[in-house]
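Excluded from the complex is one protein chain; the other protein chains are retained at their positions.
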Amino acid sequence: MLSATLLVAGLAVSLGGLLIWLDGPLRGTARDPSDAIVELLPRIQCGQCGYPGCRPYAQAMLAGEAEINRCPPGGAATVARLAEALGRDPRPLDTSRGSASWSRVARIDEATCIGCNLCARVCPVDAIVGACNWMHTVLADQCTGCELCIAPCPVDCIAMTPRLRPLSIAESAHA
Amino acid sequence: MRFATSAAPHVTPITSVPLVMRRVLYALLPAICAYIWYFGWGLVFNLLVTTSVALAAEAAVLRLRGRPVAPTLADGSALVTAVLLALALPPLLPWWVAALGSLVAIVLAKHLYGGLGLNLFNPAMVGYVVLLVSFPLEMTAWLPPRMGDIDYPNLSVLQTAWFTLSGQLPAGFTLDAVTRATPLDMVKEGLSAMETVSEISANPLFGDFAGRGWEWINGFLGLAGLYLLYRGVIQWHIPLSLLTAIIISATLLYFFDPGRFPSPGFHLFGGATMLGAFFIATDPVSAATTDKGRLIYGAGIGLLTILIRTWGGYPDGLAFAVVFMNACVPLIDRYTRPKPFGHE
Partner (left out) sequence: MRELTLERRLLGGLRLAAHKQHTTTRPIRRGFVPRELIIPLPDGPTATDTLVAVGEPVLRGQPLAATGEGIAISHASSSGQVVAIEPRPMPGPPGTTAPAVVIHTDGRDQAIPMTPLAGQSLSRDDMLQRLQDAGLVGLGGALFPTAEKLRSRSEQFTLILNGAECEPYISCDDMLMREQARDVLDGAALMCDFSGAGRCIVAIERDKPEAISAIAAALDEHEDDRFELAQVPTVYPAGGERQLIQLLAGIEVPSGRYPTDVNFLCQNVGTAVALAKLYARGEPLTSRIVTVTGKGVRTPQNIEAPIGTPIAELIGAAGGYSGNVARLIMGGSMMGIALDSDARPVTKATNCVVAAAPDEVYTPGTARPCIRCGDCARVCPARLLPQELIRSLTGDDLERVASLGLADCIECGCCDVVCPSHITLTERFRGGKHSLALWTAEQAAAARAEARVARREQRLDLAANREAEERRALLAPMQGGREARQRAVQAVIERARSPSAAPDGDET
């Protein structure tokens, strides 16, 4: 009886110690849970999910307020990853709101642009430059291909074109 | 001129899964012969049952899963599982026990995890453990080895076949008269009956140092293991660390009290040690894959085997040790992952 009690107690103590010891390396760094969800998204900031940016959408998903299939640029792969991360059932992608993609950039037809500045005001990443009444242009390196600038243009001079120059890798990305 | 293209490299692979499995089976042949020589024809029937059930189960599950049947059957992995299981089973066993073990190994341990390459646990050992836990009586009743000097009641081929089919002994035989405990079992029971190891090993069944017949079977399995090492079918890490762990822990115990703990030689050549070291623990699918991880994995199995043999409820602990260490493999692999070239 005594030896059994001692054995069980010893096991409990040693296994508990093992768990505490493993807790450090296994846990990783504690951080905002929405960070992990945001990283699963393509982060184009297109708002095609109906939320004003990727982080609000991630927070809405975490709160259980949003479906996981509303990120058209992420495609089915992102839905699958979100389903796994959030423990929800995958569902078919909802593409009713658009089809933004990193592989495309907005391009302003300079001859048609009237310089109304409406596009620059909606660009979520400030990738459109131009002063009022002057021609505007898109910084292709910064453009995420979110398509948000297309609708406001009164003269329909913005089109999505294939991204010709590959995205550059910031120094911090390759470590 | 136009030519067909193909991606580099253009060199033919030096090995294949069927070849690996075939070499494992070849390597087992001498030990199978020794087993039959010492323990009779039971193994042949066990082999027939486990292999046919394993192949049938594999084919059926593959068909259910909508996978190609013939190429997977041809890889020989189900066959190896069945043969390893049969070698672990006692020679006198009703067919449905062996069949159940084979079925559990293939369906439960292998295909429910996703089939070859994805099973977390060694299928043969899962099958064996399930049988050991479910049928402790049948699974620990071994035949006495062929002795030469002492005549134990021996069953003929037909009598063995009859028992396999019906689970009943022919008239005039009783199970108690026909079967004997294994040396490991004898040690366990003898020690609990306050006998010393030297008293137990005085029994003629005990053989020279690790049980008559067992010494030879393990010897052949050890040689077969060296053949597999030479052929590059297995790597040295797991057998070496497993056997070293057994030798070290058994030696320590032996020096502590030779009366209560059997010699390292007994542990090394008794029970399933050699089968485990060279054929079970080296199953690539369920073992650790990094070199360092394999050393840890093998050492863990060796240590646990001695612990279970010495203090556990079952005479041989290798199967449990393997299954337990299988569960640790993802963790071991994670912590022993080497740094790629040029990384600090």
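A and B label the chains in the order they appear, each numbered from 1.
We adopt the following convention: contacts are C-beta pairs under 8 Å (C-beta built on N, C-alpha and C of every residue); 3 or more make two chains touch, one makes a residue touch a chain.
Note that the coordinates shown come from a computational prediction; the quantities given were computed from them, not determined experimentally.
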item	value
Per the touch definition above, residue among B:V285, B:L303, B:L318 or B:I332 touching the missing chain	B:V285
Residue among B:L48, B:L116, B:M147 or B:L240 that touches the chain left out of view	B:L116
Residue numbers in chain A that touch the chain omitted from display	38, 41-45, 53-55, 77, 102, 124-127, 132-133, 142, 144, 166-170, 172-174
Missing-partner contacts on chain B, residue numbers	1-17, 19-20, 71-72, 75, 77, 115-118, 232, 235, 284-285, 287, 289-291, 294, 333, 337-344
